[in-house]
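Sharing a structure with you now.
All protein chains but one are shown in place.
Take a look at chain A:
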Amino acid sequence: MILTKAQYEEIAQCLVSVPPTRQSLRKLKQRFPSQSQATLLSIFSQEYQKHIKRTHAKHHTSEAIETYYQRYLSGVVKDGAAPVLLELANEMDYAPSLMARIILERFLQEHEETPPSKSVINSMLRDPSQIPDGVLANQVYQCIVNDCCYGPLVDCIKHAIGHEHEVLLRDLLLEKNLSFLDEDQLRAKGYDKTPDFILQVPVAVEGHIIHWIESKASFGDECSHHAYLHDQFWSYWNRFGPGLVIYWYGFIQELDCNRERGILLKASFPTDIVTLCHSISSS
């Protein structure tokens, strides 16, 4: 779904201070019925992440942590079965999974002799059964499953989506008989930067030469696109020449401005592919 900047901003506008829950997503879908769920979720997630990046620091001051922890404690004393932690996160306008991490970390500091390592905390968040306190385990679990933007479950889903689109792209390339080297093969050869696929014989898409293809199972907004340009796409260009980026969940139209320079954006696998003809008789 290719959106104009104005269309995108209209959606982003609706996402200011909205908690990252399935209810919010449902409302968004009702508001923009013509957009696909995946596109909306991707935009939602990116906007929410921007919001969290901006406000992250204020939730991590020692005063804030202490306040949250005390509120959590008094909440569960009153009713351990109530969604104390989740409601606290929503009230503080912070991601439930991240709030759960703050409280868990604080809890462990209090109950263990040594400060908990990151890996211990991550492992407990992945599997709350490992949390020594049953009530906290339930509270944390509730936060994680109710957060559609952060948390181990969401990370895994995102990873799976990315992977499956790479597989999809690979199948399409095979179907079109385009020979390529994939990321693993490139890495094995010692390439320092590796797009998802490098075409062994370049093709032309909409009149532009393409040497490589990168699959992005997300929506291309300004912020993520610029980060990708800087960290990945230009690096690929610097090594392999012009290439194609597929944002499967769409992108902001105005960002497709480097076509002449050698970075082409598409929201799906291109249909207009011109391959090199093998007739040498003419030359």
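What we mean here is this: a contact is a pair of C-beta atoms (placed from the backbone, for glycine too) under 8 Å apart; a residue touches a chain by one contact, two chains touch by 3 or more; residues count from 1.
One rule holds for everything that comes next: contacts and distances are computed from a predicted model.
Missing from the rendering is one chain, named in UniProt as "Codanin-1 isoform X13" (options: "Septin", "Exostosin GT47 domain-containing protein", "Codanin-1 isoform X13" or "Glutathione S-transferase"). Contact with the undisplayed chain is limited, among A:E66, A:D93, A:E112 or A:D171, to A:D171. Per the touch definition above, the residue from A:K50, A:R71 or A:K193 contacting the chain not shown is A:K193.
Panel shows chain A; residues 22-23, 81, 83, 86-87, 127-129, 131, 134, 137-138, 141-142, 145-146, 148, 153-154, 156-157, 159-161, 163-164, 167-168, 170-171, 174, 182, 184-185, 188-193, 234-235, 237-241, 260-261 of it touch the chain omitted from the view.
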